[in-house]
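Up next is chain A:
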Amino acid sequence: MSGARIEVIERNCKGCSICVEFCPKDVLEMDVFVVKVVRPEDCIKCMQCELLCPDFAIKVHDE
Partner candidate 1 sequence: MAYDYEKSIRPGKLPHIWCPGCGHGIVMKGLIRAMDACELDREKTTIVSGIGCASRLPGYLDACTLHTAHGRAAAFATGVKLTNPEMNVICCGGDGDGTAIGGNHFIHACRRNINITYVIMNNYIYGMTGGQFSPCTPTGMKASTTPYGNPDPTFDISKLAIGAGATFVARTTAAHPREIDKLITQGIKHKGMSVIEVLDDCPTSYGRRNKFRSVIDMMKRLKKDAVPAKAAAKMTPEQLEGKFLTGVLYHETDKPEYTEQYDALIKRVQEGA
Partner candidate 2 sequence: MAKKSALVQGNQACAQGAIYAGCKFFGGYPITPSTEVAEEMSAMLPKVGGKFIQMEDEIGAIASVIGASLAGAKALTATSGPGFSLKQELIGYACIAEVPCVIINVMRGGPSTGMPTGPGQSDVMQARWGTHGDHAAIALVPQSIQEIFTETVRAFNLAEKYRMPVQVLFDEIVGHMRERIEYPEPGELEVIDREAPTAAPGEYKPYDASKGLVPPLAAFGAGHKFHVTGLNKAEDGFPTTKAELVAAEEVRQIQKVECEEARADIESNEEYMLEDADVVLWAYGSSARSARYAVNELRKEGIKAGLFRPITLWPFPVKRTAELAEQAKAIIVPEMNLGQMIYEVERVAQNKCIIDGVHRVDGDPLNPGQIMDKVKEVI
């Protein structure tokens, strides 16, 4: 399942890794200080990353 486009707003990301840790599908990884979308095709659009990001830095769009 996918059809998700995950947008990272790098300017806002502070690299806390909350999104990475709470993504149930390991879609995301840390790239030193910012988050990187590595397996977008696995995303189930649960929105956890977007809801939990304290910094308005990640958005899950419907494609």
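A quick word on the picks: all candidates are chains of the complex that A comes from, given by their letters.
The rule is short, and it goes like this: a contact is a pair of C-beta atoms (placed from the backbone, for glycine too) under 8 Å apart; a residue touches a chain by one contact, two chains touch by 3 or more; residues count from 1.
Just so we're clear, the structure is a prediction, and the values are computed from it rather than from any experiment.
Enquirer: My understanding is that every option belongs to the complex but just one is in contact with chain A. Which one, out of 1 or 2?
Expert: The touching one is 1.
Enquirer: Give the list of chain A residues in touch with candidate 1 in this complex.
Expert: 7, 11-12, 14-18, 21-22, 45, 50-57, 59-62
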